[in-house]
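Note that one protein chain of the assembly has been removed; the remaining protein chains are unaltered in position.
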Amino acid sequence: MTMDAEMLGKALYAGAVCLVLLGLYGMVVPRNLMRIVLGLVLLESGVNLFLVAAGFRADAAAPILTAPFTAQAAGPLVDPVPQALVLTAIVIGVGVLALGLALVVRVKEAYGTLDTHAVANRMARETGADPAVTAAGARTPGALPVAAGRTAEDAP
Amino acid sequence: MTLLADLILMPLVAFVVGLLLVLMARRVRAKIERRVGPPFLQPVYDIVKLYAKKTQVSHGVMHDLAIMMLLGGFITAEIFLPVPGLDGLAEHGDLITLVYIMMVPMLGLALGVGSCANPNGSIGISRALTAMLAYDVPYVVVIVGACISYGTTNLIDIVQIQQQGGPATWGAATMPILAFAGLLATHGMLGKEPFEIYIAPAEIATGPMTEMSGKYMGALFVMQCFQLYTVGVLYTTMFLGGGENWLFFLPKVFAVIFISVAVTNVYGRYKTDDVIRWMWKWPTGIALVGLALVMVR
Amino acid sequence: MPFALPFDMTSLDLLMAIAAAATVLLYLFGTARLGGYLATLLHGAALAVTVAMGLDLAAGAGAIPSSLRLTVLGQQLAWTLDGLGWFFLLLTTGAAFFSSWYMAGEWGRVQQRARIQHGTLALNVLTMVLLLSAGDLLGLFIGWEFVSWAAFAMMIQAGGPATQAAYRYMLYALAGAMALFAAILVVHGAAGGFGFDQMRAALPDMSTGMLWTLFALFAGGFGVKMALVPTHLWQAPAYSYTPGASSAFLNAVSARMGLFALILSLVKLIGFDTLAGLRIPMTGIESTDILAWVAAITMVVPTYIALMQTDARMLLTWHGIGQGGYMLLGILVATPLGVAGGLLHVFNYATYQMALILAVFAVIHRTGTADLDELGGLITRMPLTYVALLMGIIGLAGLPPMNGFVSKWMIYKALIVTQQPLLSIAAFVGTLGTILSVYKLIHNIFLGQLRVEHREIREAPWSMTLPMLVLAGIGFVTGFAPGLALSIVDQAQAAMGVALLPHHLGGVVLATGSLNMLWVVGVLVGAIGVGALIFYVLGNRRFETHQYDNYAGGHFLSADIRYHFSHEFYPGLARVIGPWYRGWVVRMEHGLGVLAEVSGDLWHGVFRAAYTPLYVLIVAVLGLFWAGGAGGFGS
Amino acid sequence: MKGNARAFASALFLIGLGLMLVTLFEALPFGGAPMQVGQAIAGRALEDTGATNIVSAVLLAYRGLDTLGEVAILFVAATAAGLVLGGAGRAEAQGTPAGFILRAAAALLFPFLLVLGAYIVIHGHLTPGGGFQGGAILAAAFFVPLLAHPASPVNHGVATVVEAFAGAVFVVIGLAGLVGGGAFLVPLLGAGTPGDLFSAGSLPLLYLAIGLKVGSELAGLMARIAAAGDPARQGGKA
Partner (left out) sequence: MTLTAHHVVLPVALPLLVAFLLPLVGRLSDGLARLLAQLTTLAVAVIALLLWPAASDGGALVSAMGGFAAPIGIVFYADKLALMFVVALAVGLLLFRPRREHDSTKVQTLWLLLLAGGSGLVLSGDLFNIFVFYEITAVATYGLGASAHTGAGYGASLRYLLLSALGSAFALLGIALVYAAAGTLNLADLSQLAGERLTGPMGLTAFVLMVLGFGVKAELFPVNTWVPEVYTAAPTRVTAVLAGVVSKLAMVVILRLLVLLFQDPAALGFLLLLGAIGVAAGELAAFRSRDLHRTFAYSSIAQLGLMAVAFSIPGHAGVLAGIAVALHHLVVKPAFFVLADRWRGEIAGLTGAGRTSPLAAGLFVLLSLSIIGIPPLPGFWAKLMLFKAAIDAGGAGNLTAVAIILAATVIEAAYLFRVVGILYGTAPAGRPPLRFTLGELAPGLLLGAVLIAATVSVAPLGDGLTAMAADSADAAAYASRVLPGGN
């Protein structure tokens, strides 16, 4: 394996690890749900990068057969399977992200804030203490929450 | 045949010796109070007078039954208490049985007094039972200690063991501390002055005897005779080597009762709590020390 | 078998069939007009079969097999009845018979849910039959759970405070059951199976540590049901608030299932010699000594708590706990005399405790209350109940004419002969406390001043007084001739593998002082006769005065003045030992509850936290570190 | 926990995690992938499926079920978002009109995006790209006009019909294999000559179905989120 392939490998893995760490930091530390969703995206891209890197072969070409269309002619090929997996993983990421954003919109409407502690406290109060939350009494999505801003008890 | 003789003789002997003991007690009290004291047959006169009374007031069937249980209980106790020459049924019931048989009359009295529905009577009985609990704890320790050291609970064997070597092998000699604790407990058992919390004439108008009159009071007097005799003989049997013959036996019994009577007339009455506290502190402590010594051997 | 059975059914199967049929029939027809008598009939039949089995066992049958077999998930469960099981079975069916007889009459009609009471009583008998005839440890555990839950069903029906008491009982019972489950699992681990013989085979090569855990788990698990001291708080309220006849049944028998299981596990399976071998290293204290001291404390402390009770039922149930201590102590002496004394005490206790509880409920039936401060002077109104209660308390206190004295005497004798002074003193002190508290019971209810409102109450109906008096009669007869009961005890003692105690009709002959109750009771009765003679012959005829013709220190006692002395009956004693009741065990129980709540809140907080990804991260890092460590990094 | 304490703790743990991951990846044979399965597939992909783009062969033939699952996930996400956003009453999608450049370019871009998307979808089995990539471009094609004129009402009618049929076609092709006694998602219609448009049997059909489905779903999804109102402009501070 030539020197640059070695360096490329290191760079790829280092990149993947950095993305994963950034993603995790983005999910754990911030208080705003939107930032956590974005952290999630970073994390998933890091994992996808690692997944692709797992199939890389230094002296191999991309798994597309050109003109003479014979297997032997094209020489050693990079492992196609991880590339297929990554495609699926990316689409999964998109799907989950879309649903996440939809929920973020709804939470913002329902509670007027995206701060995890505030949402957690109001949710607990809504289901825990307030037995009146029966199916019939569901709050229609459109209704504006009573206290729009951050109130005292939302502190962590 | 001899058994039938024993059955009849033992209670009578007990009654007579009891009367003498009561007389001795009253004489000693008189001497301490510097007066002559009652004539020789005074206890007999008292009992006869009470039985001869015209009006015999009863408070229900249980009151009568109590008197019967009283006398019956003590008569049974006497039969199971071996005295020189008369063994009675000691073979069939040992020391523990005897202690429990002595409680039957106490229970009978309590039931009788209870059915009199007199508050003084009830308070008296409550105090009597509390006193019983107080003095019985050291007494039990003494009994257990004695039985373990003799290795048997059969009264006849206990007497024989003590008589083998004369005074040297008496209970008091081999277990002096236990004997002394036994003496203190016996004093409490007699219900005499420092521990006389259930008669207490000043506070509860002679307690249980409030509603007793006529032959009921007479029965109580008889009970007193039996009680003095039984307690005295029991202590002698356990610690003073019992009696080879009556000549040596009676002085010992009288000596035991004399000590108790002498002490009685010098003391005022304890409060109920103090009776318990005193009984559970000194006699029990001494008895436990005695017990420890016995166990060490 | 004295009578031939339809097909290859053994007598044990017949008994199980009767018990099962009783449960179903009584639940359906309990409130029917003749429901009560049907119940008595069925329980009577069960008693008859048990007695027949006894004769069979006496004829040397060893054990009565049952055709009930069950193989589940590779476990074979079988049910056979041996002498030990039969002894407790006799008590169970006997107690059920008297309890249903008591319920058959007026008491049953006045109950709102007699159907449930009848049904649960029959259910309890069925579950106890299964427990007593368990053929292996798994069968024992299943039977144990059945009995616990059947008792729970019986306790909870009264509602109100009874539900609370039943809930507390269920927690204790379940904790005990889990300890038992752990024990049989430990055995399974060592012996590879749940069978009794497998356990015995595996005993020699068990390490001492494992034997200690087995001992602790068995003693703890079964001790909870017997209400040994640290776990005794639940029994008094639970057994008191159960309605009438069921409470009598529970008091007489239910707690003794714990003793049966303790004997089965510690004596029959592990055996006295192995237990004796188990010593605390430096001190030479044996495992049985520890249990003996727990039994001693169980004898003394609950008795003196009973002394302070003001409710008659609570007083008696607290004594129930105390008496349990006597039985265990007797058995743990491990000599033929001690074991016979302990087992005989189980029999005697069942007779007088049941009589007492039935009497107290008869008083409740008539006066409506069991509070000792609200009663008094009932001897004139309810003489028969008085007699039953009197004979009962003489038995409970262990005084000569009644059978209670015989078994207590044997226990004292065994303790003294085996040179254990402190334990025997504890036993005596326990008895003294009992005497005081039973006198308070009979005085506050029957003696003293009759209340105005109780003037017209009538004696309890025959259907209630008769069972009581019969039980008291049994107590007196087995007191007069203890040999009868001792022959029953021999069955159990033989099955336990302990040498039999030579005895005759009157009692026991021992080199160190023997007891012949024929003479003791005979002379006592004779002497009382002489006392009666003296009473009636000497002195004039007696005449009765009315209760209010009393004299109290210069004060004429009229009806409206309330002068019955019953509240705080032993004031002096209360002042001395009052401060000793510091309720350590109550605070310990409360502490456990708080601990569970605090840790529950802790976990509740964790689940409600808003930053769970941090926990996930932490666990991931620790997991990887462990994985790395375990796998050997870079290897 | 206070804010910064939590940040510090998580940073600490992250560094720990990072170190461990790095040392772990050191042990991985980078560049020398074991190719246990990859080598076999690379060798036989051409004559099995006839597709020159081996990744598409893996995607549609060897791991066809993954792709079906993946499409299903997108569909689930779209349905769930629809359920969550509901949005029946969200007709008046207010919003500031886009800038002039966007409005002008939108009309111009639309046809090019369509052509490019279609090309990538159709040539999926020959050249890099395929149903998903093409579908995304198609979705962008339909989304750009929406960005240009946010006020214009979006009709989901057509999109759902296309979506439904495309998904159904994919599964029916799969089941067709089953009917003939073979396995699910068997490549049908022979391999054809490698290189030309109509080769690799049923793979292009599958890719077409995927392309349409992904395109309509993503477009519908983005439209619905946009219609639900921009979270930033939704009253109250973030």
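Worth a mention:
In this document, chain identifiers A, B, C and D correspond to the written order of the chains, with residue numbering beginning at 1 in each.
Everything below uses one rule, namely that a residue touches a chain if its C-beta (ideal position, glycine included) is under 8 Å from a C-beta of that chain, and two chains touch if they have at least 3 such contacts.
The shown structure was predicted, so the numbers you read here are calculated from the model rather than taken from an experiment.
Although it is not drawn, the missing chain touches A, C, D when the whole complex is taken into account.
Touching the missing chain, out of D:F13, D:Y62 or D:F142, is residue D:Y62. If you put the hidden chain back, the residue from C:F543, C:W580 or C:F607 that touches it is C:F607. Listed residues C:F98, C:F146 or C:W519: the one in touch with the omitted chain is C:F146. From the options D:L12, D:A104, D:A168 or D:L197, the residue with contact to the chain not on display is D:A168. The missing chain lies against chain C, touching residues 70-75, 138, 141-142, 145-146, 149, 156, 159-160, 163-164, 167, 170-171, 174-175, 178-179, 181-182, 185-186, 188-189, 596-597, 599-604, 606-609, 612-613, 615-616, 618-620, 623-624, 626-628, 630-635. Taking the complete complex into account, residues 20, 23, 27, 33, 36-37, 40, 43-44, 47-48, 50-51, 54-55, 79, 81-82, 85, 88-89, 92, 95-96, 99-100, 103-104, 106-107, 110-111, 116, 119-120, 122-124, 126-128, 131-136, 138-141, 145 of chain A touch the chain not shown. The omitted chain makes contact with chain D at the following residues, 20, 24, 27-29, 33-38, 40-41, 48, 61-66, 68-70, 72-73, 75-77, 79-80, 82-84, 86, 160-161, 163-164, 167-168, 171-172, 174-175, 177-178, 181-187.
In this text, only the chains that are shown with their structure count from here on.
Of all chains, B has its CA centroid at the greatest distance from the CA centroid of chain A.
Note on interfaces A-C and B-C: more C-beta pairs are in contact across B-C. One inter-chain figure worth recording: chain B and chain C are separated by 36 Å, centre to centre, where each centre is the mean of the chain's CA atoms.
With centres taken as mean Cα positions, chain D sits 15 Å from chain A.
Within chain A, residues 24, 28, 156 each touch two or more of the remaining chains. Across the assembly, chain C contributes 611, 614, 617 as residues in contact with two or more other chains. Here, these are the chain pairs in contact: A-C, A-D, B-C, C-D. Those residues of chain B whose C-beta lies close enough to touch chain C in the complex are 7, 11, 51-62, 64, 67-76, 79-80, 89, 91-97, 100-101, 103-104, 107, 110-111, 114-120, 122-123, 125-127, 129-130, 132-133, 136-137, 140-141, 144-145, 147-148, 151-154, 157, 197, 205, 210-211, 214-215, 218-219, 271-273, 275-277, 280, 291, 295. Only residues 377, 379-380, 383, 386, 390, 394, 397-401, 405, 409, 412-413, 416, 419, 421, 424-425, 428-429, 432-433, 435-436, 439, 442-443, 446-450, 506, 511-516, 518-520, 523-532, 534-535, 538-545, 547, 550-553, 563-566, 569-573, 575-576 of chain C touch chain B when the two sit together in their complex. Taken in their complex, chain A has these residues touching chain D: 1, 5-6, 9-10, 12-14, 16-18, 20-21, 24-25, 28-29, 31-32, 34, 53-58, 62-67, 69-71, 77-85, 87-88, 91-92, 94-96, 98-99, 101-106, 108-109, 112-114, 141-142, 144, 148-149, 156.
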